[in-house]
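Every protein chain except one is present and positioned as in the full complex.
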Amino acid sequence: MIKIFVTGGTFDKDYDEKNGRLYFKKTHMNEILVLGRSKVEVNIETLMMLDSLDMKEKDRQIIVEKCTTTIEDQIVISHGTDTMTNTAKALGAKKIKKTIVITGAMIPYKFGTSDGLFNIASALAYVQTMPHGVYVAMNGRIFVYDKVIKNKDTGIFEEIK
Amino acid sequence: MIKIFVTGGTFDKDYDEKNGRLYFKKTHMNEILVLGRSKVEVNIETLMMLDSLDMKEKDRQIIVEKCTTTIEDQIVISHGTDTMTNTAKALGAKKIKKTIVITGAMIPYKFGTSDGLFNIASALAYVQTMPHGVYVAMNGRIFVYDKVIKNKDTGIFEEIK
Amino acid sequence: MIKIFVTGGTFDKDYDEKNGRLYFKKTHMNEILVLGRSKVEVNIETLMMLDSLDMKEKDRQIIVEKCTTTIEDQIVISHGTDTMTNTAKALGAKKIKKTIVITGAMIPYKFGTSDGLFNIASALAYVQTMPHGVYVAMNGRIFVYDKVIKNKDTGIFEEIK
Partner (left out) sequence: MIKIFVTGGTFDKDYDEKNGRLYFKKTHMNEILVLGRSKVEVNIETLMMLDSLDMKEKDRQIIVEKCTTTIEDQIVISHGTDTMTNTAKALGAKKIKKTIVITGAMIPYKFGTSDGLFNIASALAYVQTMPHGVYVAMNGRIFVYDKVIKNKDTGIFEEIK
């Protein structure tokens, strides 16, 4: 059984017709797994629905605590890309004996051109195969939590040597 | 560098407007990787464009030989689901010292409801993390080449105990 | 109230996962109208689900009779493109005092690249504005029933001068 913690981010943004803004309604995680015909056993739990730029220290503490206390050994976290590596570091510092993979999207899943589906599929495969540790899965690659930055100019996640 | 061998299958079927049939034009592998913003280094090569029910023994031999002789250590193969496990067994018998992951789709990528994107993302992650061996990646899961069957009734890939 | 008669055609073809063929399951007419947020009052009735190349004289007679006897004054017919103009002529010969607009698609609606949604929206607008008569609505244009052919090479509907 894999735990999936939903925290919001671009990945889950929807278009609010009433005021023309992007907002969070509910996660698209389940419909992605249905579309992908995934038969991996998962347990999805929405912890928060936040733009990761609005994520506070206390929000990260909730994520850390939830990852620590959940009984599953393999955890995927959907997260905004802007502060994804911060949350990864907060988790990494805890030395939790689990495999935790954080992912997200540059474009909302509901946009035709989203990378969200690709990233979730990628994270689900990595969480089943990587040894214990905290990772970021983006751009088809897997990064150790303290060896990765998001290049603000290109939007690409890069390894820190 | 990951080698991607394209062999056809439902995954790459397009709609032929002239006669109203499904056919192969060219692979959608590259556009999937662009959509997923994949930065994994890949080398895509189309070996054949066949419905896997039309795949002959000689076609499987081409796949085996190509996997044996290509210089890359990690190989993803896109393949029709109907005889995917046959090709996996042909490859497994050769004991090639590489990681080879075969995947495909139940619905053509060009259909809105396709599982193709999910499966390719999944296979790309698995090929980077699994030890040497031959595998089938479907339904978000990874199977050893001789421990998997496609359930003809449900279309789901299942592990043979 | 507008009557919509569904007769099949490329427009409504789905992908059959069991045997890898295109087939008819049920019409996508209603989901198109929902997507387009159409508030036009319609009454959808499926008369048959046929590839228009398989449509026989008796099938056309059903369409003609249904158009004659239905109480609505405005009728849209979804139809395969190959023999769309034949059905238009069969209807035109009857001099029914209604506005009848036939449309279809070159690519199944479920394909991402389908022209089906565009054509249905177009036909719905035309049926509300054209005088009594039988028409074909394709490529954003409206054609009188006996002044149109499908160009087999290009797939484009053209006016006969």
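We call the chains A, B and C, going by the order they appear; numbering starts again at 1 in every chain.
Assume a contact is a pair of C-beta atoms (placed from the backbone, for glycine too) under 8 Å apart; a residue touches a chain by one contact, two chains touch by 3 or more.
Small disclaimer: the values here were computed from a predicted structure and weren't measured.
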Interface partners of the hidden chain - shown chains only, full complex considered: A, C
Residue of C:63, C:96, C:124 or C:148 touching the missing chain in the full complex: C:124
Hidden-chain contact residue, picked from the options C:53, C:93 or C:156: C:156
Positions on chain C contacted by the hidden chain, ascending: 32-33, 35-40, 106, 113-115, 117-126, 128-130, 137-142, 155-157
Where the unshown chain meets chain A, residue by residue: 10, 13, 15, 17-18, 20-22, 51, 53, 82, 106-108, 110-113, 152, 155
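One rule holds in what follows: only the chains that are shown with their structure count from here on.
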Distance between chain centroids, defined by C-alpha means - chain B, chain C (Å): 38
Mean-CA-position distance for chain C and chain A (Å): 45
For chain C, residues that touch 2 or more chains besides their own: 112
